[in-house]
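Have a look at this one.
For this depiction, one protein chain was excluded, whereas all remaining protein chains were kept in their positions.
For chain A:
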């Protein structure tokens, strides 16, 4: 099969009016016309065997892929459904670290989230006041570390004279490769600075600084997992995050008690605060409950949920600072 074949564009019988002022020549194509019949049959009738083999191979590959997809989905279901998690926490003998790496699925690609890589380390700079250590961000940092290669550094700004040693080591020990910044996907630079409000800077060219721990937490969480696509759920997450920071963190005991009751009733109905999955709402509320010192006196559902959160193993750095 040296060349592909094309069906005739127009019918074989056509009467063309030939002007009489010209002389006639015999049809040069007419002689070949007879030998063409066998190929015509091929084109109209059965398919060539080589093409057939190719199609079979493709079908086979597709079938294998579907199988793989089903297998992965099955695996994901057993691991990430909250029930399975709760089972784990109940038995609690299993290492929670094992499941944490697959906790957040979903397509998150740093290029699409943070813009194209221009060769510079994508460095997230967080200015925090040492008087109010941002616990949620430390939790999110440890989650980011499991997901990406993160270069974590802690600095003290000259506006602050001294910082307790646990704040200097709050991002964990130095990464072994930290001498080569280009080997990392993401930078997490925490600067203890005299700022009235926590502040995050990412791209000074295209982005204004983000203020407030809650807002920075939202930004960081989006690097881990997309927000729920259901707007109602997304709003719920947002609402819980705001509740945590505005009503739990620094408010009167009365207001705090109201929030704790609301938490208790929500957690009575589902294992996590929003929907069936662990989310930013849980992280924010956990940190604010612990920071407010209300944990020991919390109602039973809240206690159980606090335990379940802790068993996920992401709260280690935050717990160190609470002590």
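We take it that a contact is a pair of C-beta atoms (placed from the backbone, for glycine too) under 8 Å apart; a residue touches a chain by one contact, two chains touch by 3 or more; residues count from 1.
As a working rule, contacts and distances are computed from a predicted model.
Entry comment: the absent subunit's protein name, as recorded by UniProt, is "Aspartate--tRNA ligase, cytoplasmic", drawn from "Trafficking protein particle complex subunit BET3", "Large ribosomal subunit protein mL43", "Aspartate--tRNA ligase, cytoplasmic" or "RecA family profile 1 domain-containing protein". Among the residues A:9, A:28, A:61 or A:204, only A:204 touches the chain that is left out of the figure.
For the chain left out of this panel, the touching residue among A:146, A:169 or A:189 is A:189.
Not every partner is drawn; the one left out touches chain A at residues 118-121, 123, 125, 127, 153, 155-159, 179, 181-182, 189, 191, 193, 201, 203-205.
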